[in-house]
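Not every chain is included here, but those present sit where they belong.
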Amino acid sequence: MSVSAGREFLSIPGPTVIPDAVLAAMQRPAVDIYSGPLVALTDSLLADLQKIFRTAGRTYIYAANGHGAWEAALTNVLSRGDKVLVLESGRFAIAWGEAAKMLGAEVEVLAGDMRRAIRPEAVEARLRKGDVKAVLVTQIDTASGVVNDIPAISAAIRAAGSDALLMVDAVASLGCMPFEMDAWGVDVAMSGSQKGLMTPPGLSFTAAGPRAREAHRKANMRTPYWDWTFRDGDVHYHKYCGTPPEHLLYGLRAALDLLFAEGMENVFNRHRLLAEATRRAVGMWAEGQAIGFNASEPEERSDTVTTVVMRNGAGSGAIADYCREKCGVVLGRGLGSHEGKAFRIAHMGHVNAPMILGTLSVVEMALASLDVPHGKGGMTAAVEYLAKAVPA
Amino acid sequence: MSVSAGREFLSIPGPTVIPDAVLAAMQRPAVDIYSGPLVALTDSLLADLQKIFRTAGRTYIYAANGHGAWEAALTNVLSRGDKVLVLESGRFAIAWGEAAKMLGAEVEVLAGDMRRAIRPEAVEARLRKGDVKAVLVTQIDTASGVVNDIPAISAAIRAAGSDALLMVDAVASLGCMPFEMDAWGVDVAMSGSQKGLMTPPGLSFTAAGPRAREAHRKANMRTPYWDWTFRDGDVHYHKYCGTPPEHLLYGLRAALDLLFAEGMENVFNRHRLLAEATRRAVGMWAEGQAIGFNASEPEERSDTVTTVVMRNGAGSGAIADYCREKCGVVLGRGLGSHEGKAFRIAHMGHVNAPMILGTLSVVEMALASLDVPHGKGGMTAAVEYLAKAVPA
C-alpha cells in the first residue's frame, strides 16, 4: 500500500523544485551564439546577478556546477603558497578548502563542529596572528543546516586588522535569505543555479569586488576557463569562455523573473516563515527524545534546510525510505558523518506553504508508522505558527 | 505577506494536476493522421479504455469535453420523445437531463437533494410505474461530493422489471474508484480526460454495452459527429469523425500508462485513503460548528471530492481566497446553490500524501487565520489515520 503516486516532492537541499516556467523557457530550439537576442540575454543576466548578490562588482556565469565556481573563485585571486583560512561549520567549507589545497594553497582549518556556526571572535583571534590571504566560509552549510553570520565574520576580520579576502560560498543561501556582498564587505562570492535560483544544475556564478580584482592581477593560479580577465572581453563568446549554455541561461532568466516578480523581501520572508514552521514541527517531535535538531543553537538554524539527527545514531534511512516509497517525498539524507544518522528537510527555492506542510505531515506519518518516539502536535504547531505569521 | 510562491496546488475537482509525463508526451511535433504510429496509438487507447470502464463493449474517444460526451451518450441511444428519468444527487445529472430535454427527450427528475445519494428504493418505486426509456445518474457528483451506489441502482431497475437503459456519468469517478460497467449492468457510460484520467481537458469518452447498441439502431437523435456507427468504420479517420486530437491522445497514453504501472487496485486504495484522511481532518474541524460536510451520511461521501459547507451560509469565499492568495492552494468553490457557502477539496487523480496533507494544512491555516470556529487537531487526525493505514 502506497500513497505516493502523485507529483513527487523533492525535498532535498538542491537541486530544488524547478518551476514550470523555468522548464518551459528551456523548451526551445538552440539559437545563434553570436546574435542579438542571446547577447541581450547575457547582459540582462549579468546585471541581475549583481542585484541578487547585491554588488556593484562584476558577475560571471560559468557552464559548471558549484565545485566549478569554487575553483573559479580560488584561482582568480590566489597564488600557489597563499595561506587560506577555512572556517568550519559543516562539510562544505572544508571541501572548498580541500580544493584550495590541491590548487596549491596552504590551507588551515579553523576548527568548528557540525552543530555550531562559526564564532566571529575565534576568527578575529586567529587573524590577529596574521599571515592569511583569504578566508573561506559558507553562508549556510547544506549538510549541517547551520547558518553563519557573514557580516559579523567580516567585522571580525577587520577588527583583527587583517586584509584577508573574505570569500563566501552562498550556494545554499543566495536567493533565499539576505546577502549583501558590498555592504558586508565580501570580496568574492559564489553560488550555483540549482538551489535558491531554481534552475537546473549546470550553471554557477562568481561575483568579484574591488579588492578581489586587485588580487586577481597578481594571482598565479589563474586558468583559462575560469579567468575573469578573459571573460571581461567584449566579445560575447568571451563571457562564457566558449559556447554559452543557452538553454540553462533561458531557464535562469525565467527563474530570476519569478524572484523579482515576487519581490526579494517577500522571497526572504517566505523562506523565513516556512523554515520556522519546519522548526516548530521538529521542535515538538524532538520532545520524544529520539530525534532532534542538528544545530544546537536555535539562532544558528538556517532558513533553507533543517538537519534532523537521530539521537541514538541510527534509523534515519528507514524514515527517508518510508517518506519516499510510501508517500512520494524525497528527503535529504545525512551526509558524511551524518550518514544513516540524520535526514534533512529542505525549505529552499520554489516552495510554498502546502509543499512544506505536506512534507512535514509525511515526516510525521513516518515517525508514527515507524514507532519513532516523538512528541505529538508537530503539525498543529507548524500550522498554528504559519496561520499567525500570515494574517488574512 | 504571502507564502504562496511555489508550485500552485490545484485542488479543484477537475481539471486536476497533470503529471509531468503527460505534459512531456504532448511536447511533440504533429504526426501524419494516416500513418501507422497514430493508428496503433488509437487501438491501444480504445482497448485500454475498455479496461478502465471494465467492459467488453466498444469505447469511443471524442475531441470534446464532458458535455460533449453527455450529448454523445444521449444521441446515440435515444429518440425524440423518449422518457428519461434523471436521478438527482447534486447538479450534474440535472444538467445532463437538461441536455436530454433540449435534444427532444421527455425528462423527469426523481427528486433528491444536494446532501444525499440516490436511494435505490425510490428508483425502483418510480420504475415500477413503467414508461422510462433511460435512467441518467452520476456516480459521483462533483458539486455535492456525494457518491451513488451504481450496482444498487442497477439492481433496483431490474427489480422493478424495467428495461430502461442505465446511463452513468463517471466523469468525477473513473480511474479513482471501482467502476464495473459490465458486472454492474451499465448500458452507457461516459467520462472525460481531465479528472481521474489526469489528461488536459479536451477529450471525452463513451462506452456502449450490448443493450445500448441495440437501442442505437433505432435512435433518431443521432448526429454525425457523435455517431457510434460512423466511428465503428475501419478507416482511422472515422474513429474521431475527422482529425484526431493527437497531442491530447499522446497525453492520455502517458496517463493510462501511469495508472496501469501503479495498478488499479492501488489507485483506488490511494484515493480511498487520501479521501478518508481528508474526512478525518474535516470531521475534527466540524466540531467547531461553523463548517461541516455537505454530504450528510458518512457512507455517501465520495472518494474524489469533499464538499465542505459553511453552517451559517457564508464565508467560503474568504477561505478560498486565503488559501489561494496567501498559500498557493486553489480550492474548488461552491457551485450553484452552494455559491459562497461551500468549498471543495479535490482528492482526485495525480495526488499523493504530501499534496493532500499540504492542502489540508493550508485549509487549517485559513480557518485559524480567519477566526472560523473549528475543532482543533484536524491535521493530527489526518496524519494519524494515514500513518496507520500506510504501515511501514
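First chain written, first letter: the chains are A and B, and each begins at residue 1.
Keep in mind that, in the parts below, a residue touches a chain if its C-beta (ideal position, glycine included) is under 8 Å from a C-beta of that chain, and two chains touch if they have at least 3 such contacts.
Just so you know, these numbers come straight off a predicted model, no measurement behind them.
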Shown here are 2 copies; how many are in the complete complex? 4
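The working rule: only the chains that are shown with their structure count from here on.
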What angle, rounded to the nearest 5°, describes the rotation that places the Cα atoms of chain A on chain B? 180
Calculate how many whole Å lie between the centre of chain A and the centre of chain B, each centre taken as the average of the chain's C-alpha atoms. 44
Using the touch definition from the top, list the residues of chain A that touch chain B in their complex. 1-9, 17, 19-20, 27, 258, 262, 266-267, 269-270, 273-274, 318, 322, 326-329, 349-362, 364-366, 368-370, 376-377, 379-380, 382-384, 386-392
